[in-house]
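Excerpt of the complex: some chains, original placement.
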Amino acid sequence: MKNVSPILEAKNLVKSFGRVMALDHCDFDLLPGEILAVIGDNGAGKSTLIKTLSGAITPDSGELFLAGQKIQFGSPIDARKQGIETVYQQLAMSPALSIADNMFMGRELRRPGFMGQVLRQLDRPAMEKFAREKLNELGLMTIQNIRQPVETLSGGQRQGVAVARAAAFGSRVIILDEPTAALGVKESRRVLELIVEVKARGIPIVLISHNMPHVFEVADRVHIHRLGKRLCVIDPKDYTMSDAVALMTGAKEPDTERSAA
Amino acid sequence: NDHTASACLITKTDTNPFFVKMREGAEAKAQELGMQLRSYAGRIDGDHETQVQAIETCIADGADGILLTASDTSSIVSAVEQARDAGLLVIALDTPLDPANAADATFATDNFRAGELIGAWAAARLGNDARNARIGLLNINVSQPSVGVLRNQGFLTGFGIDVGNPNRWGDETDSRIVGHDVSDGNEEGGRRAMENLLAQDPMINVVYTINEPAAAGAYQALRAINRENDVLIVSVDGSCSGVADIQDGVIGATAQQYPLSMASLGMEAIKRWAEDGVKPDPTPGKDFFDTGVSLVTDDAASGVESISVREGLNRCWG
Amino acid sequence: MTDRNNSFEKIAPEPTADIALPAFAPASTGFLSRLQHLLHSNPSMVPLIVLLMSVGVFGLVLGERFFSPFALTLILQQVQIVGIIAAAQSLIILTKGIDLSVGAIMVLSSVVMGQFTFRYGIPVPISIICGLICGMACGAVSGLLVSRMKLPPFIVTLGMWQIVLATNFLYSGNETIRAQIIETEAPLLQFFGTKFSIGGAVFTFGVIFMVLLIVGLAYALKHTAWGRHVYAVGDDIDAAELSGVKTGRVLLSVYMLSGLICAFAGWALIGRIGSVSPTAGQLSNIESITAVVIGGISLFGGRGSIMGALYGALIVGVFTLGLRLLGADAQWTYLLIGVLIICAVAVDQWIRRVSV
């Protein structure tokens, strides 16, 4: 693994909110094709880290590299254009718009021919068909109507829609911030399967989760975040869940030799 | 012809006591003559669209004639034409239209003349001091409606100041003018405007005001710095409370108009038009029927004709 | 009770997205609550129904005087300016903004059209284009301040209102350009005032323009990506930004379009009043906001249909004309319109609150 260069890499990220230093010279790297889990206490700065990776937050200092190239994201759109798709913890949906509208927000399909090119009409049937397929893949069959506004969905259903969106469009990196937090057992399972499927397509995934069994089930490497920085990266095969929790909460110090590259 | 004659009265607003009086006059006359009367008004001074809508409503309503105090004397002309084409008699009250012959007749105060009277009175009162008077002018608002411009420029003319463009206030260069401010024609605006002018030059000694409420406000401002007795305030309107203000020494002189007679003359004209098809004639020598304006003051100045406060009170807005 | 079996929880295994289920019927199935449910599923119909009802009531009371083609089309003519401005206002309000400068932009644009023609002798079509550009530029300034500098729209347009209005008075020198001159020398300025009649009904190009404009905007808002983005921005601008909408650009486009529409309203205004008057339109902001809100568009953004703005403007127009024809004194008219504004919204709210 030593020779593989990371697809997404961050060095020395710093981000503070007023007096709170959410990222404190934090490093990060994601290797091609892997599932990287990020774990850490509440408020450790995980969400802030992935927001800087996805362009939603501009760091105060630090550098980002995508496939070895130094990049800067001015907005989430820039990151999306590079194929980085993110599910945020607060979901980022427009409550009054339909599920299909939300899935295609910012990359709508237009009808072919005159209606689409001149009148710029949306291709609603195509978008709805696609949205329905993606939701079915996730097993979110309790959603009755693809035209229903997102605000009428239950918390878990919304989360499902967000995950489906990311999985459908992510081409280079998919970042999931606690995607199963509000999901039922069955749905959580589907999301984990989906993560593995996406990995099989060769797309690397960043997964933030507080659910250790999930993390240890799917992750190739585990980035342990503590007090705004990367404490260490471990291989889940070499560590037990309680080791990970102990590291995360500061009950144990990392063992530099054993930690994964 | 068993059809009772019906008329519309359209005023600038229905909140200004001047127009309230005008409406009272029209209503009384309508009762006397057995006519039907509908009254309409804009919401604020300068609300032109509502007046246009009112004219259209009168047409739809099948009225015989319209009495109109126009907010925008030239823009209203198209709507007036439409009404006249529909066979209505349109009479401009208080303010002539632009051009004046756009209406069938005009019963109006000569606002320029009203201004001229108070200007001449103020100049005469000051005598030689008029040459170094400090003048503050409280106008109505920044959109410079024609009534406000006419009174203002009339005052300056009467006082003996070159007015520059007679269609605009504020372009004069005479150093005696301390400044112009806008009062919205009410007490609150009058006080604020006066205070602003006083801050510029506390020694102002002549104040022109667009109407009597503004004058009352200006007086409060002067009183606050104890200068109420050494400033001449002149105004236009001649409402009963305005004339009472002269009696109390708030205002030095005011130019009195006669809205009630405008309205009742107008109603009579419409009655005649509805019954006999006869249009009224203008005052000889003017392009409108001048309902007259008198200077009211107890402090008559030589060379300026005036009536006493007592007479003013008798005739106030009659 | 069979209706209940259609509720969605029962239909689990297959996604049944497009099946139109019969409306859910609650325990109380009186006429009122059925009506409420019907309207609830179609909230943009509410102002339309209020409109039709008010036309009906005034028609019954006033008879022919109101129910004549002349009077009814008169309403259309009377609301055309407010209707056009309300379309511009709706766009802004859909993005959670508010535009207090609409009336001022309208008047300045019409003054530019008039003064360019008569003061500088510029050919009329070019003057009109300059007027339209002027309106769009005013919108662009507000748009830049709102989208780039993130200033609150209320305060930006409050400032713009004063700036544009003062500019208008200073530039025009408070001088009206008279209708007669325009008619003889630049009739194109009065284009939107051109009348034609169908039966006894008199329409003007301005009325047609208003209707076409609103229908066109309704299409754009519903069926184009831009329209969806406008709603998303109004709904939750942070979420929209995170999910890939160029929110800055959407906001700017909305303010510029709204400025342009106001400029068109300025052109239509010349057609309506014949002359170019710098003092017109002082109540347009409050009137357009009234129309938009009565039309059911939420002031908190992202909800409502632009057709509502048209209905809202018409409702006010119907009440105003109807009450005038009834001979109500002006102050009583204002009082009643105040009451009716509140009632219209109360009805709307009653319908929206169905079974919640």
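As written, the chains take the letters A, B and C, and residue 1 is the first residue of each chain.
Basically, contacts are C-beta pairs under 8 Å (C-beta built on N, C-alpha and C of every residue); 3 or more make two chains touch, one makes a residue touch a chain.
No experiment lies behind these values; they were computed from the predicted model shown.
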Task: Chain copy counts across the complete structure file, not just the copies drawn - done: A x2, B x1, C x2
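In this text, only the chains that are shown with their structure count from here on.
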Task: Chain at the geometric heart of the assembly (C-alpha centres) - done: C
- [ ] If we define chain centres by averaging CA atoms, which chain lands farthest from subunit C? Would you check?
- [x] A
- [ ] Find the geometric centre of each of subunit A and subunit C from their Cα atoms only, then give the gap between the two centres in Å, rounded to an integer.
- [x] 42
Task: Chain centre separation (subunit A, subunit B; CA means) in Å - done: 73
TODO: With chain centres taken as the means of their Cα atoms, state the distance from subunit B to subunit C in Å.
DONE: 36
Open item on the list: If we count contacts the way the header does, which residues on subunit C are in touch with subunit B in the complex?
Closed with: 65, 68, 70-71, 74, 77-78, 81, 166, 169, 173-176, 178-180, 272-275, 277-283, 320-321, 324-325, 327, 329-331, 334
Task: Residues on subunit A engaged by subunit C in the complex (per definition of touch) - done: 56, 75-77, 80, 86, 88, 90-97, 101-102, 105-108, 110, 119-122, 124, 128, 132, 135-136, 141-147, 165
Task: For the subunit C and subunit A complex, residues of the former touching the latter - done: 8, 11-18, 219-220, 223-226, 228-229, 231-232, 235-236, 238-246, 302-303
